[in-house]
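Structure provided below as structure tokens; questions to follow.
Note that one protein chain is taken out, while the other chains of the complex remain in position.
So, chain A:
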Amino acid sequence: MKTTAFIANLFNSSLFISDLSRVLLKAMKAAVLIQRWYRQYAARMEVRRRYTWNIFQSMEYADLQDQIKLYNFLGYLMDNFTPSSTERNLISHIFRENEVCRDAEWERYFSYNNITVPDIYSGPRLTFPLDMDQAAHLVEAFKNKQQLHSRYVLQLLLETWKLLRVLPNINRVSTCHSKEITICGDLHGQLEDLLLIFYKNGMPSLEKPYVFNGDYVDRGKDSIEILLILFAFLLVFPGDVYLNRGNHEDHIINLRYGFTKEVLNKYKLHGKRILKLLQKIFSWLPLVTVIDQRVLIVHGGISDTTDLALIARVDRHRYVSALRPPKKKTPSRTNVYADSERYDEMIICKNRRGSLTFPKPFGARESFQRRSLQDFSSTVARTLGEEFEVRRRQAEFSLSSFSKSHRILSSALSSDSEPESSEFTDTGNDEWKQILDLLWSDPMSHDGCIPNEVRGGGCYWGPDVTEGFLNRHNLQLIIRSHECKQDGYEFCHNRKVLTLFSASNYYEVGSNRGAFVRLGPDLVPYFVQYQATSMTRGLSFPQNVKRTEHTALKVLREQLFVHKSDLLSAFQEIDKENTGLICLNDWASAIERVLHLDLPWRVLHPQLVSSTTDGKLDYHGWFRDLALKKPSSEHIEQTMLETLYRHRSTLETIFRIVDTDNSGLITFEDFRQTLKLLSAYLKMEISDEVINELVISTDTNNDGSIDIDEFMEAFRLVDKSRLERGKSLLKLMQDNQSLPQETESPQTVYSTAPQTSQCPASQPADPPVSNTTDSACSQTANPPASQTGSLTEDCPASQTEDLCHISVVVPPQ
């Protein structure tokens, strides 16, 4: 029985074996099929991810053009504008540094001693000199979303200022004692990333030196916290923490990109002083860092004229902002500007509420007014003078004209006018250019060195320039930041230039990783990449791609809509018989001609065009699809809307400059004047009725003043693609039931939304209660991802345990 069973089993098993092999073969074929299919799917995901990236980069490129627009606008005003009496103050204010004082006055101005800290304040209470525990405690506090009290902020900043003033332009670091130096790139207010870096790499200390390569602020929502942390560590470990200046450490750039707003929101009472102090601190930040005399770390890059010996000698603090070149020294101002540090600043820092166009006739205002009239008239006279050539007007920017115009701008800004004086010497000009090059340049793949027209400052430098520079200075590597890279870092120029970017998810959640690098005595870079994933928790890889793509496409559709008039003309030019139809080929080329974004429109077209008949697109219908659902702003002309949108950043920056007391409000008159000026510059008619309409729809307080933020948001003039996690129009809409929730379909809402007040009324003190201050002003409801639908709120992840996806990259070769 047993034998039979055994034989039966054997027989069965041989059958089993052949069955098995057949099954295995089938399984293998099935596996191949699935693999083949999945790889195809993954490839298409990859392409989507890639062009999404391209879209963001082009948007950034277009965005950078805004700076140039601003500059051109200011230049236009200077060149052509003979201000009427009502406009003079406005104009002169736009062009002038607005503050002031002498030593004693500065002390008083920045004094924190009379600021009392209430008992209920639960945040860190700093005592100076700081120590390591306090610095760590500060990090912990920020992780828990606390806010440092303005008294301590001012105190910390004052100490930082004192320290920075004794630091040289060039930090020199050594990797002796087998110390590894950690280098970080742009952080842009993204506290999560800094916390992630500290979590992974440890906080700065004697054993753990750090170099931070600029761009700490703007765009992200925790810029001030990042600064405070970095400054705290700088104070505790001045020999082991090195800070470079970035192009965003610039108060005018901050007006445009969000840092100013952030500080004023978080510190309503003392924000202005904090900003002023920061302005000084920024100008005192060192320019470059050199490790072991072999590796140069600088924020932007170099040019063919970069000379470290010259850099070592400049008075770096004279270069306060890229958009306001340094004013010349004049002996006649010695009385007021005794201290050499202050010679470049103007008089007057008194309380100045009220319109610039209608100044009060008495008191300090008067002297200001008189002075400004004088200055401006001399300026106007000079502009007609021969030494002026017509400079930058349109796209073609040559570096010589750029620096020349800076020279002209600066000499025009001086208060003592001597028409023939070119006291802004060539040395001054050279130094200015040197610094701009360091902070603004980008590498390119071809040889040579050309002006950086995209950014409007610095240059594009090629591999030959790198080679020459490294040889001249006996260096072996340049580490720079300034440009976002998908993997957090990227080599170029034959691995002699390394771009390092430490803000992950910079364009959008999932758009890119961040990275930091460690250098030991062997100077071989060791990279660590990461991606803050708090927002993507629970999202799979394809969902991530789709979400990012969704945002990019939304931005793109907005751009298309905003250029509707130009696109329509382009289409109609092709469609001579006025059929209303256009083939995809022509559609793609027309768009490229109008937008100049250099995007793969054919690859994108399925996402942008919902349907075609016989390969032809009904473009009128397409515009309707792109446009708003509720044309509540139809009374505002299309081209006007488009123009406002296109120049929104110039508008906003001017508004903020004009808002001298940083209240966030400007008067009717100033608003009107600004729009009028812009329209004259753009050669566009903007009638008073239209302006009034704009004004009325945004003046909620009915007190004759306009809230800048509300204006920008009401007309969807806020760039929603950015990671500016401030107030959200979506939240505004959701608060107001009469407007539809944002849906996924390609629609841009241009409407004058009935206003809701976003921020709580000014509080008498700055009680940094942990969450509520944040939530009122800076909480965002991100546009809900259509797929998941659960992400309607920005979950500010602070727990570093949640920040995963850290990968370590083995050093190359």
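Simple rule for what comes next: a contact is a pair of C-beta atoms (placed from the backbone, for glycine too) under 8 Å apart; a residue touches a chain by one contact, two chains touch by 3 or more; residues count from 1.
Note that contacts and distances are computed from a predicted model.
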| item | value |
| --- | --- |
| Chain excluded from display, named as in UniProt, from "Trafficking protein particle complex subunit 2-like protein", "Response regulatory domain-containing protein", "AP-3 complex subunit beta" or "EF-hand calcium binding domain 2" | "EF-hand calcium binding domain 2" |
| Among A:172, A:472, A:495 or A:602, the residue in touch with the chain that has been omitted | A:602 |
| Which of A:39, A:472 or A:624 contacts the chain that the document leaves out | A:39 |
| For chain A, residues in touch with the removed chain | 23, 26-44, 46-47, 50-51, 54, 445, 538, 540-543, 585, 588, 600-603 |
